[in-house]
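For reference, the structure I am asking about is given below.
Removed from the display is one protein chain of the complex; every other protein chain stays in position.
Naming follows writing order (A, B and C), and every chain is counted from residue 1.
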Amino acid sequence: MLDLALTQSQEMLRAAAREMVEREYSKEVLLQLESDDGELERSLWDKTASAGWPGILIPAKYGGEGGSLTDAAVILEELGRGPAPGIFFSTAVLGVLSLLEASSEEQQASILPRIATGEAGIALAATEARYVWKEELTRTKAVRRGDGFALNGVKLFVQDAGNANILICTATLEGGEAGLFLVDVPLSGVSIRPLPGFLSDSFEVRLDGVEVPESALMPGGWDALDSAVLKALPVLSAYQVGACERVFEMTLEYANSRIQFGLPIGRFQRVQDHVIQIVNLKDAARWTTYEALWKLDENKPDAAAAVHVCAAVAREAYYQACNAAHEVHAGLGIMREYGLTLHTRMSRTLYHYLGDPAHHKARLAAELGL
Amino acid sequence: MLDLALTQSQEMLRAAAREMVEREYSKEVLLQLESDDGELERSLWDKTASAGWPGILIPAKYGGEGGSLTDAAVILEELGRGPAPGIFFSTAVLGVLSLLEASSEEQQASILPRIATGEAGIALAATEARYVWKEELTRTKAVRRGDGFALNGVKLFVQDAGNANILICTATLEGGEAGLFLVDVPLSGVSIRPLPGFLSDSFEVRLDGVEVPESALMPGGWDALDSAVLKALPVLSAYQVGACERVFEMTLEYANSRIQFGLPIGRFQRVQDHVIQIVNLKDAARWTTYEALWKLDENKPDAAAAVHVCAAVAREAYYQACNAAHEVHAGLGIMREYGLTLHTRMSRTLYHYLGDPAHHKARLAAELGL
Amino acid sequence: MNFELTFTTEQEAFRVEVRSWLDENAPKEMEHPADPGQLSAEGYRKQRQLGRDLGEKGWLYPTYPSEYGGGGLSAEEALIIEQELDRHGFTLPPYYDSGGKLGAASIMVWGTEEQKRHFLPSIFRGEVRTWQLLTEPEAGSDLANVQTTARRDGDEYVINGQKIYVGSTHGAEMSWILVNTDPGGARHQNLSWFMVPMDLPGVSWAPMDLLFAGNERGAASGHKQTVYFENVRLPAFNLIGGENNGWRVAGTHLELEHGLMQTSLRGDSLWERVVRLYTEAQERCEPIMDCPDASTLLADMYIDSQIGRLLHMRNYWLQRTGRPVTYHGPQAYLHVKRSALRTAKALHKLFGPYALTTDADVGLEDGHVEVQQRGSIVAQHPGGTVEIQKVIMARRLGIGRAEPQKSGRLK
Partner (left out) sequence: MNFELTFTTEQEAFRVEVRSWLDENAPKEMEHPADPGQLSAEGYRKQRQLGRDLGEKGWLYPTYPSEYGGGGLSAEEALIIEQELDRHGFTLPPYYDSGGKLGAASIMVWGTEEQKRHFLPSIFRGEVRTWQLLTEPEAGSDLANVQTTARRDGDEYVINGQKIYVGSTHGAEMSWILVNTDPGGARHQNLSWFMVPMDLPGVSWAPMDLLFAGNERGAASGHKQTVYFENVRLPAFNLIGGENNGWRVAGTHLELEHGLMQTSLRGDSLWERVVRLYTEAQERCEPIMDCPDASTLLADMYIDSQIGRLLHMRNYWLQRTGRPVTYHGPQAYLHVKRSALRTAKALHKLFGPYALTTDADVGLEDGHVEVQQRGSIVAQHPGGTVEIQKVIMARRLGIGRAEPQKSGRLK
């Protein structure tokens, strides 16, 4: 029967996650993180790990929870309220799904337990100079050397690389297809450099003759990665949904408490319309996202179209919700200490990450046979 | 020196045109025209002709005014306030410019004086099944027969064909290029059929073995026609500017006189924003249009880019201004007798006519070297 | 979570029953004119006959108590009936009866037992079609400003005034009306709500000449009417909810009208038409227009239709499970209105002038695309303008208010 409620255990998970995010990822902490050298972020990660959440998608045999994508989304939605840093998504969602889809039994047995305990952090180093999600644009090369491979190339806009100790790097094999390599960092020849500006936790990863053993290559290739990304996308959208919820709450509260012309500014229709826009964006993002999650969890054949719908909607929603929130907050909103700009920056970072709305609409059109 | 005012004689022309439009093209008359069999339209045409306006762009030696494109635009802007039917534009602007660009001295001497006196009405029958402005999409064929040609094909969405007595028809010559033919109507083999619906004065023209003499072929081809269209476009935009002005006036008046909740509805910010939107649209259309006209009249080398800017802006402006006006008028606006829907219908008709905004943006991008 | 409407074995058995009954009893050769104003008298008669046949089985208003002529069925069974009717191209009811839907819901909340027994069965059995009489020239967005008056005179009320944007083609037997019963009274406390048989002396109507009048939710309405009341004498029994309590009665049906009426959760048939048109043109290597962002336009249309479907699904679920429904109705309604305009623009961009003509040879889909061009403009206003939907959303969300506004009574 139609049931749009979370299960009881999901509700408990949500409550715990909300409590943790409010306690650990306060505005003050997140502002501090903007100028963090990594130490603060690691200590936060340890706390998240101790709750068992990095293992949410990891099978029980590897020490995880064996949860559904919807379970993971419940946690991500709460993290989005922070907005907490992306390393959780990179590791526990995208990283784990990539390993489950593409890696060998041995690789899984070696890495997944370390993720579950919070020991390992993963970053996917796939994108390069052209920021388009296509196998043939991989220019990083993997050349056989001895028992292993030498990797050469530059990965750009790698999310969370600075906070990971394992990179999943795409590199072209001799046959021309992309291979997926597990690269432990730090490692000789790997240099990781943050890209400053109006985006969060984005890095350049240079691979200069990086030597990795044979066992670093995963059996699965680009298609496996693609299907991991497809599953990860609506979980990321859930993060954007949670972020929109928080932006909505901040904005409604401000609209009701800020007095100008003797009235709460929320009495003015122009201000109301900004708040209404945020509500409409967040609800569209929420329901397209949870339907896509349900379709993936239920293995529905038309899940891919639903995924691209929610990916397009949630990216746009977070971006525009932040803009609308800025309209309501005006001067206050652009003060760093107020905290709205944490969301604005994150909304920009996630707008293009794993494909911007135009990309997902193109994929959607393809899924629909257009 | 920078001078954005009309000249004194243009101001006189404007005043006379406004007076004529208010007198002859009242809402009641225009509503009657919607179910007219042509007689009313012809009598209105005669009155327009008696003012000498059909000759506005015709050189003095052919009995015209020899006016500038800006002069013509002044008249068209006033006609747009009606919105008066399109036959004036089709004849006195697009028709005359096509003849001036593409036809022979003899053809001009034969037809232009008849236009100046109001005797001849012109329609350009160029578009076919694919509604794209490209020479190679002309499928109507002109085949040599005796001293002349036989024309076969179907022209679609020909504006004002039902009110014209000369058609300018494009048809592919044996060499594959499009030729422009002057076709007097009525004529055996030509059938003209109105296309009903939410558009104004649009016709299907079927050419079934239509025989025309050698002298019907104009010396100029598609390029000449293209440059006539380029000049006609901002004059059409001026019509849309005038229409937007009228829509603005109707809407402002209604916002100030309609009382709901004890206040003029114009006191509500949401209603104000619709009116403001109309003002912004009309002003953008106005100034891009008159700059393009000035650039054409002054033979500026970058006139084409300006033309495509104003064409894109004015089409969108009229379309959206009508939508915004409907928001303000709500129920009243959709009553035929109120007159707003005359504009709505015309705004739709002109949205795609001679190229929709997407077409003009593509042409603009090409002009800008993008 | 479960985003699917699933049914029990018993319910699926009921579906079989409905299906076979419909295969036997639903009229064939239905008319689906693009402009519902073109529905013939014969087409209308068929709709009404099917309505009476359904009514007899309790399938016309399936979820209402059988004691009043409803079906006493579950929401799932009602949905099954609706889905099966949809296979035959019918809605539930098969004729335009928004007045019956909204009126019945209001009477269920505010009527006396006697009134329920008197008014509901004829609606539920399909014996009457009911119009809603709300809007007036001076009462559009400001509905509480109605100027039509009802003056008490013994056991009767005498009604005078004028209502606009009423109903449909082919008339109605019944209506309900919001009128002023205390011209000097305080706003919102001076209104009353009556059931009015349309054959009373002094009631008359005439069609309005509009850009387009059909395609509201449910069966399309066809033309809208102006209804005149000239000294219409009405039994006091027909007053529902008490004198000067009309604004609260109206709160019930306004709540429903503002986005909570659509329960069918059907797909978007226009979307399917458009995809077919577009892909057919593509296959012939002949898009009508040079439209560089055609696939984006189509993707956006699809996304809009998915959001609309999901918002209605959510509202249905909230109602079904007794969860609070506040801003949700107007939100869904707002989406439907706004996305209709976006779709119209996209169709114009994709198909150019073809989207605008009803011509049998040249027009698209027997005029259904042209009708959407006009209908999308008109659709911004009925059931509350876009602005009114936002006003309600803002109140229900508590924007700029100490307390969010409460919803109208639905029970």
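Convention: a contact is a pair of C-beta atoms (placed from the backbone, for glycine too) under 8 Å apart; a residue touches a chain by one contact, two chains touch by 3 or more.
Quick caveat, the model's predicted, so the values are computed rather than measured.
S.K.: Among B:I115, B:V212 or B:V313, choose the residue that contacts the chain missing from this document, as touch is defined above.
M.R.: For the chain that is not drawn, the touching residue is B:V313.
S.K.: Tell me which residue among B:L13, B:L44, B:C169 or B:A284 touches the hidden chain in the full complex.
M.R.: B:A284
S.K.: Any idea which of C:E173, C:D293 or C:E365 touches the chain not displayed?
M.R.: Spelled out, the listed residue whose C-beta touches the missing chain is C:D293.
S.K.: Among A:T48, A:T251, A:Q277 or A:T349, which residue is in contact with the omitted chain in the full complex?
M.R.: In the full complex, the listed residue that touches the missing chain is A:T349.
S.K.: Would you write out the residues of chain C that touch the absent chain, in ascending order?
M.R.: 292-293, 295-296
S.K.: Tell me which stretches of chain A touch the chain missing from the display.
M.R.: On the chain A side, contact with the omitted chain comes from 129-132, 134, 156-157, 195-199, 202, 204, 259-261, 265, 268, 270-271, 319, 323, 326-327, 330-331, 334-337, 341, 344, 348-349, 351-353, 356, 358-359, 362.
S.K.: State which residues belonging to chain B touch the missing partner chain.
M.R.: So the residues of chain B touching the unseen chain are 1-6, 70, 252, 255-256, 263-269, 271-273, 275-276, 279-280, 283-284, 287-288, 290-291, 293-295, 306, 309, 312-313, 358, 361-362, 364-365, 368-370.
Operating definition for what follows: only the chains that are shown with their structure count from here on.
S.K.: Taking the mean of the C-alpha atoms as each chain's centre, how many Å separate chain A from chain B?
M.R.: Roughly 52 Å separates the two chain centres.
S.K.: Taking each chain's centre as the mean of its CA atoms, how far is chain B from chain C in angstrom?
M.R.: 40
S.K.: What positions in chain B touch 2 or more of the other chains?
M.R.: As it turns out, chain B has residues touching two or more other chains at 268, 270.
S.K.: Multi-chain contacts in chain C: which residues touch at least two other chains?
M.R.: Only 390 qualify.
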